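Every protein chain except one is present and positioned as in the full complex.
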Amino acid sequence: MRAFSHFSYFVTVFLMIAGLFIVIARGNLIKKLVGLGIFQTSVYLLYIVPGKLIGGTAPIIDPAFKLYSNPLPHVLILTAIVVGVATLALGLALVVRIREAYGTIEEDDILARDEATPGAPGE
Amino acid sequence: MAVSVVALARSRNLFAVVVLGGVYSFLMATVLVALDAVDVAMTEASVGAGMSTILLLAALHLCKGEEAKPVRRPWTSLAVAVTTGATLVYGTLGLPGFSDPGAPIHTHVVPRYLNDVVKETGVPNAVTAVLASYRGYDTLGETTVVFTAGAGVIALLRRRRRDAKQEASQ
Partner (left out) sequence: MRHDLILRVMAKILIPFILLFALYVQFHGDYGPGGGFQAGVIIAAAIIFHGIIYGLESTRKVVPSWLVETMLAIGVLIYAGTGLAGILLGGNYLDYFVLDRNPVHGQERGIFWVEIGVAVTVSGVMLKIFYMFGGRGQEPE
């Protein structure tokens, strides 16, 4: 019974380690950013799932309903989603600049080029 | 959703990665609606599936769509990820179960929000009221973060445009 009631946490943790694996193990910078986004969405699930009450409804107060989902995690996650896209935009701007400076967006090539030419990368 | 994530991890084509990310965001928005989080679902659908995909595609176009993504031996990373996952699962076993009305999240401040929100603010949408009124400082900080991200992107990507304009005017 324990496993059944905690199933949502297993899904969340699976998505979290999938995102983490993509960030650690793949070399392409854009793919890493997408993996980071997957990690972030798993955290949204982690916050919102405990707020749900079976038989409740969306937290919009109406005389016809008595039981509501918890609005507090919704507020936090709304902020988190928008901040997440802001950091994604900044990360992508950095990737574009890296591409212009190094000519590649593969992490291994960037590290190799840094070791080969000590000093500032050519622009 | 698990299928789309695994396909994303294994895919080499970056365009497919971006599209799979959009699919994953839409699926996440559907799950959020099933969890009664309608505001969050709308934001996730528009921001995650819409805006993120646009930004990724724009960046992909600028990076000329490099496709090759050589696969080293990922076993160490897989081991690290699985160990972290096992530790997290062990940690979440102590958390309250699904839909438990006695959980701490439901007992401290939220009953006051849900009971008083129409009386105090006149706004039936509890999420908007909490976001804009009860926790207005956090939203001010978030708006500032979004503004800073925009300013940062301007600062990062602006210089070349001025050089190009100088070249064009010569």
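Going in written order, the chains are labelled A and B, and every chain counts its residues from 1.
By definition in this document, a contact is a pair of C-beta atoms (placed from the backbone, for glycine too) under 8 Å apart; a residue touches a chain by one contact, two chains touch by 3 or more.
Note that this is a predicted model, so its numbers are computed, not measured.
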Statement: Missing-chain contact among B:23, B:81, B:110 or B:149 belongs to B:149
Query: With respect to the chain omitted from the figure, which of B:8, B:31, B:55 or B:81 is a touching residue?
result: B:55
Statement: Residue positions on chain A contacting the omitted chain are 58, 60, 78, 81-82, 86, 89, 92-93, 96, 100
Statement: Note that chain B touches the absent chain at residues 38-39, 41-43, 46-47, 50-51, 54-55, 58-59, 61-62, 119-125, 127-129, 131-133, 136-137, 139-140, 143-144, 146-147, 149-151, 153-154, 157-158, 160-161, 164
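FYI, only the chains that are shown with their structure count from here on.
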- line: Within their complex, chain B touches chain A through residues 1-2, 5-6, 8-9, 14, 17-18, 21, 24-25, 28, 31-32, 35-40, 43-44, 47-48, 51-52, 55-56, 58-60, 62-64, 66, 68-70, 72, 74, 77-78, 80-82, 84-85, 88-89, 92-93, 95-101, 103, 105-106, 109-110, 113-114, 117-118, 124-127, 130-131, 135, 138-139, 142, 145-146, 148-150, 152-153, 156-157, 160
Residues of chain A touching chain B in the complex: 2, 5-22, 24-28, 30-31, 33-35, 37-38, 41, 44-45, 48-54, 56-62, 68-75, 77-79, 81-90, 92-97, 99-100, 104-106, 108
